[in-house]
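Can you read through this structure? Questions will come right after.
The complex appears here without one of its protein chains, the remainder shown in place.
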């Protein structure tokens, strides 16, 4: 089959604008979800290490459930399934807003938080136990000890795996196009539908994802080398 | 709630239209996952060994491949193989095969990294001793290094298998009739029970993945104990 390559059409003019606006949505949805998932993930990890049985149990089932189901199914669940769970008034209020985007953020946040919680937990485990005991002995409460002594140390070790989770989140954000969020992947498909020049659109958007990924993993390598003094590769 | 909708369509969710029609649903998901891990293991092993090779012309292509694939969303890889590979190769692939190949290629990049980490984690003395006793580099790799490294990597492989099982849901987007696709078909026809349907398939995926995760943890404990004994 003869195929005429035409990158000009895809990178400039209206379709170029589409890709850029898609990139913008991808970055925004990932940015918001990164902040929220870090917060939620930390909370879950701390709950899981607490001594209160029901909380530990709750946190454990949260991580196990959301880690072991596909993100795509979770996205569908939040988008189509939340309807009959929430009261009508809440639904109406939500739907008047950018509900697709919100759903994408929620799904990405919850899914990634489950992974982040595990990373943070193993990071905290890497801090010797007597640190916690010592700070408790100094009169700090459990939460204070966590916040001022354990977490700051743990985060230093956790940062590289954490960032690779964030990177996964950015890549996973491509799935939100299934519920109509106009992200980079969505736009690439739109261009394919309009121009039938899918090849070019997919090439350009793949390069955009790659650029983001490479920048992020490059900075992790720098961090490893200069902060943790681990020689990478 | 309309749990009866789920109950009535459960056979379709589990095996699709089989035996009157093509196999689908959960059975297809399992086929994709098992076929995927089998293919990805060999491709990933080859790629991982190339990645740790001392020869540049082996190492660089592998590095390039791994970095590109790991930096690209799986959905993009799936689209690449489905819509665009025919433009390049000039012939078409059926959707299930094309999804399977995309999954294999994608997962193999991650397996390659596991292989690399596994081999590099072994003490250097192993290789030196093997070479010292007269084995060639390749022989030492096959008979001394890999058996140990692969053994230690088993839990990571199982974890990768869990990811792969979840990733098979993306095959739905190009129309492969696996569990997620079957669920959307049922949902599209009934339109009454989206919550129930998606909870059901989430649970189905969960049961498989959770069992595998627990299995991997069990293996990890066993392997740790085994190694501690050897020391």
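A and B are the chain letters, set down in written order, and residue numbers restart from 1 in every chain.
Simple rule for what comes next: a contact is a pair of C-beta atoms (placed from the backbone, for glycine too) under 8 Å apart; a residue touches a chain by one contact, two chains touch by 3 or more.
Throughout what follows, contacts and distances are computed from a predicted model.
K.L.:
What name does the UniProt record list for the absent chain among "Transporter substrate-binding domain-containing protein", "Lactate utilization protein B", "Potassium/proton antiporter regulatory subunit, CPA2 family" or "3-isopropylmalate dehydratase large subunit"?
P.N.:
Of the names offered in "Transporter substrate-binding domain-containing protein", "Lactate utilization protein B", "Potassium/proton antiporter regulatory subunit, CPA2 family" or "3-isopropylmalate dehydratase large subunit", the absent chain's UniProt record gives "Transporter substrate-binding domain-containing protein".
K.L.:
In the complete complex, the chain left out here touches which of the visible ones?
P.N.:
Spelled out, the missing chain touches these shown chains: A, B.
K.L.:
With respect to the chain omitted from the figure, which of B:29, B:177 or B:216 is a touching residue?
P.N.:
Spelled out, the listed residue whose C-beta touches the missing chain is B:177.
K.L.:
Which of these, B:21, B:132 or B:147, touches the one chain of the complex that we don't see?
P.N.:
Here the residue in touch with the unshown chain is B:21.
K.L.:
Could you please point out the chain B residues that touch the chain left off the display?
P.N.:
8-9, 11-12, 16-17, 20-21, 38-39, 42, 82-83, 86, 90-95, 97, 173-175, 177, 184-189, 191-192, 194
K.L.:
Considering the whole complex rather than only what is displayed, give the residues of chain A touching the chain that is not shown.
P.N.:
Spelled out for chain A, the touching residues are 1, 80, 83, 91-92, 95, 99-100, 178-180, 186, 189-190, 192-194, 196, 198.
Methods note: only the chains that are shown with their structure count from here on.
K.L.:
Just curious, how far off is chain B from chain A if you go by their C-alpha centres, in Å?
P.N.:
From the centre of chain A to the centre of chain B is 21 Å.
K.L.:
In the complex of these two chains, what residues of chain A are touching chain B?
P.N.:
1, 3, 64-65, 67-74, 76-77, 80-85, 171-175, 177-178, 185, 188-189, 192, 198-199, 202, 205-206, 209-210, 212-214, 217
K.L.:
Any idea which chain B residues touch chain A in the complex?
P.N.:
Touch list, chain B to chain A: 1, 67-68, 70-76, 79-80, 83-84, 86-87, 90, 162, 166-170, 172-173, 180, 183-184, 187, 194-195, 197-199, 201-202, 205-206, 209-210, 213.
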